[in-house]
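Take a look at the following structure, please.
All protein chains but one are shown in place.
Think of it as A and B in the order they're written, each chain with its own count starting at 1.
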Amino acid sequence: MWHVIILVGIIFCAYQAVRDKRLLVSAIWLAGTSALVSIMMYLLGAYQIAVIELSVGSGLVTVLFVFAINIAGDEPIPNLSFIPKWLARIFTVAAIVLIGWQLLPLLNFPINLNQDAGFQQLVWENRKADLYLQVVMIFAGVISMLRLLTDEYQIRILHKEVQE
Amino acid sequence: MNISTSMVVLIAVIGLFGIGLYCLLITRNLIRVLVGLQIMVKGAMLVLVFAGQSQGQPSLGQSMALTVIVADTIVAVVGLALAVQVKRSVGTLDIADISKLKR
Partner (left out) sequence: MLQLEPLVLITIFVPWIGALIVWLVGDKHDKVQHLFSVVFSVTAAISSIAMLWVYKTGTVLSFSMGSTYGDFTFITDGLGLFLSIVATVIGTLAIIFSVDYMHGSAQLGRYYSFVLFFIGAMVGLVLTSNLLLMFIFWEITALCSYALISFYNDDPKAVAGGMKALIMTQVGGLGLLLAAALLFVYTGNFDINIFISNPTLLPINILAIMAFGMLIAAAAKSAQFPFHTWLPDAMEAPSPISALIHAATMVNAGVYLLARFYPAFKDVPGWTISVMVVGMLSALMAALMALVANDLKRVLAYSTVSQLGYMVYAVGAGGILASQFHLLSHSVFKALLFLAAGAVIHSVGTRDMREMGGLGKELPFTRTVFIIGSLALAGIPIFNGFWSKELILETGLEHGNPVWIYVVMLIVAGLTALYTTRCVWMVFYGEKKLERPIHPVGRNMKIALIPLAIGAFSTWILIEPFSKMMSSSLPVHLIQEVNLTELFNQVIFAPATWIALAIIALGIMIWFGRGALNGIKQILKPIAGMAEASFGFEKINKFIVGSTQDLGEGLRITQTGKLNWNVFYILVALVVVFAVLMIGA
């Protein structure tokens, strides 16, 4: 029963994140979606990932979004999209139906909660290359973000000096 | 009809995927594009965990989902930094105005 309630919650939150006109409210609905997805993963038996997703997805990413929206400004943009809405709806529904059809054989898989090698050992030992790659990715992301944002910081300082 | 857990999870995945896709098709705001991307990636994460559980290798599915979380967070970080820069240099977040690379 809980699964169905959380399913309804996920779909509702995601839809609201798309529909709402204000960006800040969208970001909050996204945080809600993250939290509900993490609860769903906990109910599936993946405890460690649920915790990580909760803190990263609905914590870190939401803070980033709020920060960026504050810097960039929340001006309304006319909502006439390039692709007519009916066309977008038809194609999305077609894609969903096709994917659903492909996933049909999986509908009655049992979920067994036996842990095999253990999450700890797998991540930290067996798949070390994955770990190093993730570290490299994080470094790359941090360095590129620093380069992208320092110019803006310096220009802000310059503007302040010009104003004074 | 007996609604099993698998069915619920798969409907959630398909729903997330479809809503994220719809958002990407419809929106004109650059930051909302990133919101749509995040929604789609959550669907991908969920299906990875589910696949791991149902095949009897839960930790493998979880470690792949971990990689996806890290990658997706980095994408969000760099994407938002780029969106902020676009706003500063072009003046607007409307994707109609940034459709030309050279200005």
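We take it that contacts are C-beta pairs under 8 Å (C-beta built on N, C-alpha and C of every residue); 3 or more make two chains touch, one makes a residue touch a chain.
All of these numbers come straight from a predicted model, not from anything done at the bench.
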item: Omitted-chain contact residue, chosen from A:I5, A:V63, A:I83 or A:V135; value: A:I83
item: From A:M1, A:A129 or A:V162, residue that would touch the chain that is not displayed; value: A:A129
item: Missing-partner contacts on chain B, residue numbers; value: 21, 24-28, 33, 95-96, 98-101
item: Absent chain, residues of chain A that touch it; value: 81-83, 88, 91-92, 94-95, 98-99, 101-102, 125-129, 132
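One rule holds in what follows: only the chains that are shown with their structure count from here on.
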item: Whole-Å gap separating chain A and chain B, where each centre is the average of the chain's CA atoms; value: 5
item: Touch list for chain B against partner chain A, complex; value: 3-23, 25-29, 31-32, 34-36, 38-39, 42, 45-46, 49-50, 52-54, 56-63, 65-67, 69-71, 73-74, 76-78, 80-85, 87-88, 92-94, 96
item: Chain B partner contacts - residues on chain A that touch it in the complex; value: 3-4, 6-7, 10-11, 14-15, 17-18, 23, 26-27, 30, 33-34, 37, 40-41, 44-46, 48-49, 52-53, 56-57, 60-61, 64-65, 67-69, 71-73, 75, 77-83, 85, 88-89, 91-93, 95-96, 99-100, 103, 106-119, 121-123, 127, 130, 133-134, 137-138, 140-142, 144-145, 148-149, 152, 155
